[in-house]
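Removed: one protein chain of the complex. Kept in place: all other protein chains.
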Amino acid sequence: MKKTLPKYYPLIPVFAAYLIMFLVGFSIPGMWQMVALLAFYCALGQSWNIFMGMTGYVDFGYVTFIALGTYGMSLGITYLSQYEWLGIGIIVIGFILALFLASLSALLEAFIALRLRGAYFAIACIGINEGLRYLIEGAKFWGGSEGLIFFGALVQALGRETVNQLTTFWADFSVFIIAALAAFLNMHYMRSKIGYALTAVREDEDAAKVMGINANKYKTIAFLTSGWLGAAVGAMAWGLKLGYVYPGDVFVIHYTVECIVVVLLGGAGTLLGPVIGGLIYGLSKYWLAVIMPGFQLLIFAPIIIIIIVVAPEGVVGLLKSKLKGTKLEMFIE
Amino acid sequence: MKKNYLRVLIFMTIFGLLFAANAFAAPPSKLVIGHPACLSGKYAKAGEQAIGGVKACIDWVNNVYGGILVGGKRVPLEYKYYDCESKKEGVTSLIERLITVDKVNVVFSAYSSGLTLAGAPVAERYSMLYMDHGGASDRIFQQGFQYIVQTIGPGSKYHVGTLSMIDHFDPEAKKVALAYEDSEFARMTMGGAEKHAKKLGKKIVFKRTYPKGVTDLTPLLSDMKARKPDIVVGGGHYEDGQLFARQMSDLDINVKALSLVASATLPAYYKALGGGIAEGVMGPSHWEYGVTFSPDGAMKVGLDWIGPGQDEFVSLFKKALGKDMIPDYHAAEAGAQVLAYVKAVENIGSVDQFKVRAALGKLKFMSFYGGWDVDDTGMQIGHSMVDMQWQNGKRVIVWPLEAATGNLIYPKPKF
Amino acid sequence: MIFQLLVGNLTHGLLLGGVYGVATMGLSLIFGVINVVNVGHGQFIMVGAFVALTMFTALGLSPVIAIPVALVLGMALGFFFFYTVMRRLIKAPELTSLLATFAMGILLEEIAKLIFGADFRGYNWAVGKITLPITTIPMSKVYAFVGSIVIALFLYFWFSKTRLGTAMRAVIEDNEGARVCGVNVGWIYALSFAIGIGLTVMSGVLLTMFIPVGINPYMGGRYTLKAFVIAVLGGLTSPYGAFFAGLIFGLIENGAYTLFAQIPGVAPFPLTVSLAFWMLFFLLLVKPTGLLGK
Partner (left out) sequence: MALLKLENVTKRFGGLVAVDKVSLEIQPGEFIGIVGPNGSGKTTLFNVINGVYRPEEGKVIFDGKDITRMPAFKRTPLGLGRTFQIPRPFGSASVRENVAIGAMFGTLADKVTVDNALEIADRYINMVGLEAYRDKAAGTLTPVEKKLMEIARALAMRPKLLLMDEAMAGMNPKDIDGMVKFIKRIKEEEKIAIVSMVEHIMRAVAGLAERVVVMNQGAKLVDAKTEEALTDPRVVEVYLGHPADESKWRSDVWKEVRNKDE
């Protein structure tokens, strides 16, 4: 009775969800920014989850990557917009810069992760995040606490029409792409040696080493991937889309908590989890803001606590156990 | 080429539907103000005030004024607001909803320069009039936004009047200390204050910023004490302003004048610090309860007048929030912004975004909030600030002299 | 002049450090015993601040009386949260406990906002000042410091001389071992969580004695981050370590500002904050047992 699950089937519902979101936003007027918000949460959840789901590390300072991504894009545009011949190239360079900054920080975090575990790791990452924020403000580089405001520069370099479309369509669209890419990479990793290696490391690192697994290498791969994706989201959803950056507005731990909420709502360590979690979180946040402005947090906080206590495995976890043994099982991961 | 085609397609779908809705609609039966307000999160306090101010002025327009005259008939104003949680993601999605789903005629920005900037690209994209009553940074208006108009005065003006006033009463007070919060707004204020102080021939003996969310200013203030300033100007937000005066008192730093932006002008300030510390502290304000702008005053300077009188505004504000709360300048700015919109629409008899924006550009008027006038970029230049001082638990306006409700107590009483 | 400034600031730093120490002991105790980082730590401090404020403004009682009241209220809150939430999360991955404590913090904030509104409040407990040649110190700060020392000493004796205290220390040192030796670990968990929260709420009162203004529902977050740094300095699992680390942190915070202020072209205040976090980071890497650890 050989039963090999077709490898990438679990991606189907994920991509389907993104496609539906995209189509809804694209065709129904007034929905675009809302689905962009949903995509933002899904993408963050998905990217964070690669990190957490595969290694078991809780990176409480994940927002550092998003912030550095934002800075990469902002620096690129601010300092290169004067070279007219670069055209749209400044965004490409900004994006590369975002990935570069994220790589530096990911390598630093990977370096800590190789030494610290659990709460110690979480706190160390918070330390990096806050340390970096106040260093930018204190040492006054990258615009210091004055931040960078570059919408004007962008308009000058690329023209008003292009910028309008970039900020309100393409920036959001790329978040969709990043979210889908994150899902694909997550799936790909899970199904490749990286996934097996990290499962082993997560369960018993010393035994894994004896099994021939270079734990540090695989952890670093997961960190880098997760960091890059976070930076990409930051570059697009915060940098390009909003046209400004203040250190105090981007190095905010609260966003990491949102990642965690998204992932936990959907199901930690699963592929579909962040999508479901992102949809639930984003939609309820949006509608609560519309229906009962001012009371979101009061409603949210007890709900989060109840979910943690009652269903720590999240929606997808519940779904998985419900569908166990049915034909649909192979689509849920 | 293919890319262009896609772009056109996107435009067609989104704008086509919108445009169709606007073009074939009958003259509007109501005008809607949309607002991604800050009801929770870090700007909740200012957000509540703004909502009260907007509601109060809409109440006045609908029930006292009789509606806006547009297309030959008077139509009511409506107010649609959501909670952005003081966060940038909330702002963008809610503004789009306001524009496309609720079909609002104008969007008011969220509080703070950052959130105002966050919403600007979406408003621009939909060619939607975007009125800023909470983002005081001058830099917002250097980005080439076409649909943004400011009601709040630019940050750089806040302490200019204060310094002029002290110079007027005591030209010998030369040593100025600047200590501001490290926020966009406060830095603007600091820049303006520094420039003006130099112009007045003052000597800057101390100039420092402190981060948002600071819990202890002792080291900074000790340093400041050592420079023996005559005048201290600074502040930034609410709690740091309280902390500032409290710890100056703890360290026995007695100066001739102390003026703090934002926090010092609020009733909560005196309540929190008590008379021993708050007495004599000053604060610049866009508007204070007690400022006497009146239709007569407006006529004297040749400006149109619109809107409720001061006491009327305060009672409408209390009614709107259902609380016995005195409005502060956040409420007044937001309220005055409603009046500016009404005035501009009536001046041209149209609700077309572009035309209204142009009309706002030309508009000059006066309300309970004071003068209103913007430059080409949309930046507010017509509004001047007042300076208030705590005297026996009351806020007394001490500058400009023509608006003053009492005399300046100078030098400030010792802590 | 710089020397004088430095000494003056260090004096203030030392006094504040004592309060910081007590404000962190609860965090360390909870982490030590049930291995949960209380991300909602600062919000419990906020509760304490409101206790002091309400007692002073509504009942006219001095904050000194608010200290035991806050302890009792805090312990009640601790027991409540332990038996409703934390009990189920002790063996769970830290992901869930981090989020649960965070959610508790938000809940407290929003409830405080419902009750007290979002205004920034304060009270004025005027008990005089002492003027030294180097600086001026209000007596309320001195009382807060003395209060901190008393609490720290009390805890020290409680941990070393009483049965329950010893049991709690045993659980911190070696959970399994304590269980084998007949310690009722479940009860120790509950009690430590409650005492941890009680201490934290109580420290909120001490903090308002030090800084009696700016009290509002959202004031807690900034203290959480400070407490993290201090707890790490103290070795994260040790309440005494946390107390001494608090003293050290207070000194560093105030001293570093004065030194950074001598460098032209930088903003000393954010650099001081930054320094604290980099210190945390390197200490975790180099010596996770804390400055005073083995």
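As written, the chains take the letters A, B and C, and residue 1 is the first residue of each chain.
One rule holds in what follows: contacts are C-beta pairs under 8 Å (C-beta built on N, C-alpha and C of every residue); 3 or more make two chains touch, one makes a residue touch a chain.
What you see is a predicted model, and the numbers here were worked out from it, not measured in a lab.
Looking at the complete complex, one finds that the omitted chain is in touch with A.
Contact with the chain not shown here comes from a single listed residue; of A:213, A:307 or A:332, that residue is A:213.
Within the whole complex, the absent chain has one touching residue among A:112, A:125 or A:200, and that is A:200.
The chain not shown here touches chain A at positions 4, 191-193, 196-197, 199-200, 202-204, 206-215.
Convention: only the chains that are shown with their structure count from here on.
If each chain is reduced to the centroid of its CA atoms, chain A and chain B end up 35 Å from each other. As a whole-number value, the distance joining the C-alpha centres of chain A and chain C reads 32 Å. With touch defined as above, residues shared between interfaces to two or more other chains in chain B number as follows: 40, 44, 182, 209, 211.
Shown for chain C are the residues in touch with two or more other chains, namely 110, 267-270, 272-273. Those residues of chain B whose C-beta lies close enough to touch chain A in the complex are 7, 10, 13-14, 17-18, 37, 39-40, 44, 81-85, 88-90, 92-97, 99-101, 114, 117-118, 120-122, 124-125, 139-140, 142-145, 182-184, 187, 209, 211-212. Contact residues on chain A toward chain B in their complex (touch as defined above): 26-27, 29-34, 36-37, 40, 134, 137, 145-147, 149, 151-152, 155-156, 160, 163-165, 167-169, 237-238, 241-244, 246, 248-249, 285-286, 288-290, 293-297.
Chain C makes touch with chain A in their complex at residues 31, 35-37, 84-85, 88-89, 92-96, 98-100, 102-104, 106-107, 109-111, 114, 225, 228-229, 232, 236, 260, 265-274, 277-278, 280-281, 284-285, 288.
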